[in-house]
Structure formats: C-alpha cells, structure tokens
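All protein chains but one are shown at their positions in the complex.
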Amino acid sequence: MATVSMTVNGKAVTADIDSRTLLVQFIRENQLLTGTHVGCDTSQCGACVVHIDGKAVKSCTTLALQCQGANVVTIEGIAAADGTLHPMQEAFREHHGLQCGFCTPGMIMSAIDIVNRKGNDLDEHTIREELEGNICRCTGYHNIVRAVDAGAKAMAGSAKPMKHAAE
Amino acid sequence: MYAFTYHRPDTVRQAAGLVARKEDAKVLAGGQTLLPTMKQRLASPGNLVDLGSVAEMKGIERKGRTIVIGAMTTHADVAGSPLVQEAIPGLAALAGNIGDPHVRNRGTIGGSIANNDPAADYPAACLAMGATIITNKRKIAADAFFQGMFDTALDEGEIVTRVAFPIPGKAAYAKFPNPASRYALVGVCVAKRGSEVRVAVTGAGASGVFRWPEAEAALSKRFSSKSLEGMAAKAAGLNTDIHADAEYRAHLIGVMARRAVDAAVGK
Partner (left out) sequence: MSATGIGASVRRKEDHRFITGSGRYTDDINRPGQAHAYFLRSPHAHATIKKIDASKALAMPGVLAVLTGDDLAADKIGGLICGWMIHNKDGSPMRAGGHPALAQGKVRYVGDHVAVIIADTLAQARDASEAVVVDYGVLPAVVDTATAMKSKTVVHDVAPNNSVYNWHLGNKDDTEKAFKAAKHVVKMNIVNNRLAPNPMEPRAAIGLYDKAEDHYTLYTTSQNPHVARLVLSAFIGIAPENKLRVVAPDVGGGFGSKIFIYAEETVCVWASKKVGRPVKWNSDRTEAFLSDAHGRDHVTEAQMAIDENGKITGLRVHTIANLGAYLSTFSSSVPTYLYAPLLSGQYNIPAIYAEVDAVYTTTAPVDAYRGAGRPEATFVVERLVEVAARQLGIDPAKFRQMNYITKFPHQTPVIMMYDAGNYNASMKKALEAADYKGFGKRRKEAEKRGKLRGIGFSSYIEACGIAPSAAVGSLGAGVGLWESAEVRVNPIGTVEILTGSHSHGQGHETTFAQLVCERLGVPLESVSIIHGDTDKVQMGMGTYGSRSGAVGMSAISKALDKVIAKGKKVAAYVLEASEKDIDFKDGKFSVKGTDKTLDFGACALQAYIAHKFNGQDLEPGLKEGAFYDPTNFTFPAGVHIAEVEVDPDTGVTRVVNWTAVDDFGVVINPMIVEGQVHGGIAQGIGQAMLEGVVYDKEGQLVTASYMDYCMPRADDLPSFTVGMTVTACPSNPLGIKGCGEAGAIAAPPALINAITDAVGHEDVAMPATPKVVWRAAQKALKKMAAE
C-alpha cells in the first residue's frame, strides 16, 4: 500500500492504495466517479480520457501514484458550479454526438483538449485527425465531428467560468 | 498487473541507485508501453522506479549545432517546441504523429528509444540523424544503440537521460501507419547532413530499425525523390503479418522514402 494525494475535480483527496491501482481505478473505485470508462486494454479507445494538469491523458495507462500532487479533472468536473453544462457537453447533446454514451465522457474530455490546443476554429480534417485516440462504435463520428466543431466555437463565446482553474 | 513497489526519485542519481539496489527493478518513463504490458501481465517488475519527478531529465535546449532533448520530455513537448520546429522540423513532425494526442501527452523520447519497439518512430530519427544517446554512464551513438527488437546497448540499470540530435541540413520522416495500432507499418526517416545522407527504416524489419544503404547511396548522388524512383527495399528479413507481407513492406519502404525526401526538400 502507498499513499497518494491529488486534486480531483477541485477537491483535495488522499488515499491509501495498492501501488498497481491505475488512475482510472482510483477515479472509479476510490472516488466513485464512474463517468470515466474503460473500453480497451491497449490504450486506444479513449473512453478513459481525463485531464491531468490541463492535458488530456488516458487514465487507464497512468498509475494513480504517478498523479501525486496533480490536478485531475474528469467528466463530472467540467460543468459550471451552478450546473450549467460546459459548452462542449451542450454541443454533444445539441448535435446528437452520442448514442450509447459509453465513449462520450472520453470524447468530450478529448474535444475540450483539442480546442485548448488548436483553438476555436477547427476544420473537419483537423477534428477527425485529433480524434485518433477515441473510438466510437455507434455514431460513425459524423455527428461527433459536428459537435466538436460547434463546441469549439461555443467555447470561444463562453462567458461562464468553469469550475476548475486547470480547465 | 502484478504487485510491485513504487518509487519516485527526484534525481537521476537516486533513480540509478534504486534501480541498482532493488530487486527486479524497472524504470517507468511515460508508461505508455510499459503499463499496458504490465496490465497484460507480460512484464512483472518487483520495483517500479518512476522518473516523473526527475526535473533534470526534462526539457529541450540548443547547444551549438545540436538539439538536446531530456529523456523525460513528452512527444507533445517535442512536437510543440519552437526550438525543434525551427532546427529540425522533421523531428517535430515525427513526434507530433506518434500514437494519439493522449499518448503524446505522457509518452517520452527516452522511454521510446530505451524500449526500442520495432515499430516505434523515434529510433528511425535517431539512426537517420546520427543522434547520440546519453545515459547516466556514457554516450552511445545511435548506430551502436539499437541492437534488435526491444534490444539496446543499455546495460542493466543504465538510464537514458538525454538524446542529442545534430541539426541536419534536411530531414523528414514519412510513416505508413498500421491501420489498427497506428504504429509504423513502415516508417522511413531521411536526413542529409553535409554530404552524408542516411535513410533509416522502422516498422518493417524483423530485428527493428535499420539503415537502407542502397537508398543512401542513390540520395548521396542527388538528394531528390527522383533518385529513388522505382526502388524498393529487399523483402528478405522484413516482417510479414496480417497487415502487410514482406513484399508489400519492401515496396512501401520505397514509397515512404520518396515521400520523406519530398518532405525534406519542402515539396
């Protein structure tokens, strides 16, 4: 067992964990935040994407212990404090960018990261390339691409402060 | 994953000490290959030495005609580095096309070359550009470093700390990704430094990254994709799997080499 402390969605947490605990297990089993999912074993599907210190990573390929002192944000932590959805969440709903919903949290976390890196004016080619690390089996990506595009534009005009500074 | 004891040293010295002292110790860099391998129970280190807090292993600097990259620098940081983009744009582009955005945010250059996956991208750049791999003990030329599939010149417990790339006149990497894994099915890096041209091939060889002398000779005469027209590598010794057989890989090596040259000359 080892002790780890980090910030999860703005909340300081400390726990004693088995050293082999993956960040995704820590989030799901220790923090009971089950919005982050596991869809593969080979770091490819992206259902587990969260942000560590503002960067999108695969929480299934990160040990919880590697996140000592880190600021972790999950899908549960991106809406505004008053419950107002993040513009990217809203865009996924508005543009029917999800069906079964299983890949969706990872998609949204990746999409926000794309905008953070590439700006608010994205072309289709860029969006498709940047989604390389997220697999969806339901939508054929058609509406996800539209949602990311619209979400990116909405983020430019977003006046709502987000809950967590790292975002 | 099997159980292990986790260590998080702050210096290379501490890390090297831990690796030397602890039983079955393995170094953890970005973890993008090691952790999936451990999850599948294909690796079972008793001790895991995480280099994530070793500040001296991070960062990129230019030293004269050389770009020196700390081993714990992520692919995203190499891809986004104005220094690298300016001095060796082909290297920045290569780093920006490894794995996917999330993997690039964790995966490191040191981890990639120490692992020497036969389908990894960085080994091709190191070999083509004549990089020097700097460890906690010594400096190793890329030509001597990559010794076969998942095999390097590193001694037990030796840690890659930096990689030094002499700035080439022209260099570029062209990758044909495996449609499933997106690793290189064939990746070719070409680099021209002075009169020397090197062509390094990854993804294709049964024993990892290798140089393609025929292409190097042709490009030394004239650094143009036309010099490689109709050329393919020899199929003997190349991999055959469900995605590509040796003959197809041999052909793709020619195509990717031509595309890399075109990119290097700005075509």
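We call the chains A and B, going by the order they appear; numbering starts again at 1 in every chain.
Note that a contact is a pair of C-beta atoms (placed from the backbone, for glycine too) under 8 Å apart; a residue touches a chain by one contact, two chains touch by 3 or more.
If you're wondering where the values come from, they're calculated on a predicted model, not measured in any experiment.
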Which of A:2, A:15, A:85 or A:154 touches the missing chain? It is A:85
Touch list for chain A against the chain that is not drawn
18, 20, 28-29, 33-42, 44-45, 47, 74-76, 79, 85, 89, 92-94, 96, 98-105, 108, 124, 127-129, 131-132, 134-145
Had the left-out chain been drawn, it would touch chain B at residues 1-3, 40-41, 176, 179-181, 183, 242-245, 248, 251-252, 255
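Keep in mind that, in the parts below, only the chains that are shown with their structure count from here on.
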Taking the touch rule as given, give the residues of chain A at its contact with chain B in the complex, in rising order.
2, 18-20, 22, 41-44, 46, 49, 52, 55-58, 60-63, 65-66, 68, 110, 113-114, 117, 130, 132-134
Chain B contacts chain A in the complex at 1-6, 8, 28, 31-32, 35-36, 38-40, 48, 50, 52, 76, 99-103, 105-106, 181-182
